[in-house]
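With one protein chain withheld, the remaining protein chains of the complex are depicted in position.
Right, chain A next:
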Amino acid sequence: MLSFDNVSFAYGQHLVLKNISLQINKGEFLAIVGPNGSGKSNLSKLANGLIQPHLGKVLVDGVITQMPKSLREIRRLVGLIFQNPEDQFITTTVFDEVIFGLENIGVDPDKMKSIAEDALKKVEMLSYKGLEPHKLSGGQKQRVAIAAILAMKPKYIVFDESTAMLDPEGRQNIITLMQQLHTEGITIIHITHHMEEVLVATRVLVLKDGLIVADGTPASIFNNNIESNELEVPLALKLKQRLRSTGIKVPEQVMTLEGVVDYLWTSS
């Protein structure tokens, strides 16, 4: 479990996170949304000890992130994928990139090759393993970043607006990968501005001015809090609501465009 206990974080006098308490359970797919400057990214950096809270504490599986000795293990457990694919590619080739993390956590060198190749296979980048970063697309680089994290066998992966700089195809690839990893038991935390991406989550958190203003399932968030939180409603939900207002009873649990279309085709 990833837990934030009364966490506050500030840049100078400016309070970015205000007394946040939050529990993220194993196996959840949590989406975090909110306007720029709402503190989303700071939440992700707090989760693996890149920054430390000024008040309160952050615990990863019961271990506090303020302990310098436990930082390596915490960073192995909580993988972090950033926004810019170019700036998180540290080494000169795809294969070396996956190896880098394994070296850092002290994996036996004889086992590295097979671990790295398994991870690259999972994100379908194994055939690119000898390539340099400038020969890859943004989406491919992002997949390599995911492989580099997966090789370290994390329990949680935080995607900090990792889809923001990708083309639609690249973005869809990453979302599909997230869903696949979630079904394999990894806890996913996805920070995003794209409301359609939120619909695949099991839980949504809305952050505003450093406070949690809403916390619930995608359906409950979009049905109840839309106006008050100025969230843009995904097309599928808008369509569903319009249909419902005209008397076509699309069920509440339908969350995707495909779902609405399926309902319209199959209902009599």
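One rule holds for everything that comes next: a residue touches a chain if its C-beta (ideal position, glycine included) is under 8 Å from a C-beta of that chain, and two chains touch if they have at least 3 such contacts; residues count from 1.
By our rule, contacts and distances are computed from a predicted model.
Novice: What is the missing chain called in its UniProt entry, if the choices are "Energy-coupling factor transporter transmembrane protein EcfT", "Transketolase", "Sarcosine oxidase subunit delta" or "Membrane protein"?
Specialist: Of "Energy-coupling factor transporter transmembrane protein EcfT", "Transketolase", "Sarcosine oxidase subunit delta" or "Membrane protein", the absent chain's UniProt record names it "Energy-coupling factor transporter transmembrane protein EcfT".
Novice: Tell me which of A:L102, A:M125 or A:V144 is the one touching the absent chain.
Specialist: Result: among the candidates, A:L102 touches the missing chain.
Novice: Have a look at A:L71, A:L126, A:L243 or A:L257 and name the one touching the chain we're not showing.
Specialist: Looking across A:L71, A:L126, A:L243 or A:L257, the contact with the absent chain belongs to A:L71.
Novice: Considering the whole complex, which of A:S3, A:N19, A:T91 or A:T202 touches the chain not shown?
Specialist: A:T91
Novice: List the residues of chain A that touch the chain left out of this view.
Specialist: 45, 48, 50, 71-72, 75-76, 79-80, 82, 84, 86-92, 99-109, 112-113, 132-134, 148-149, 152
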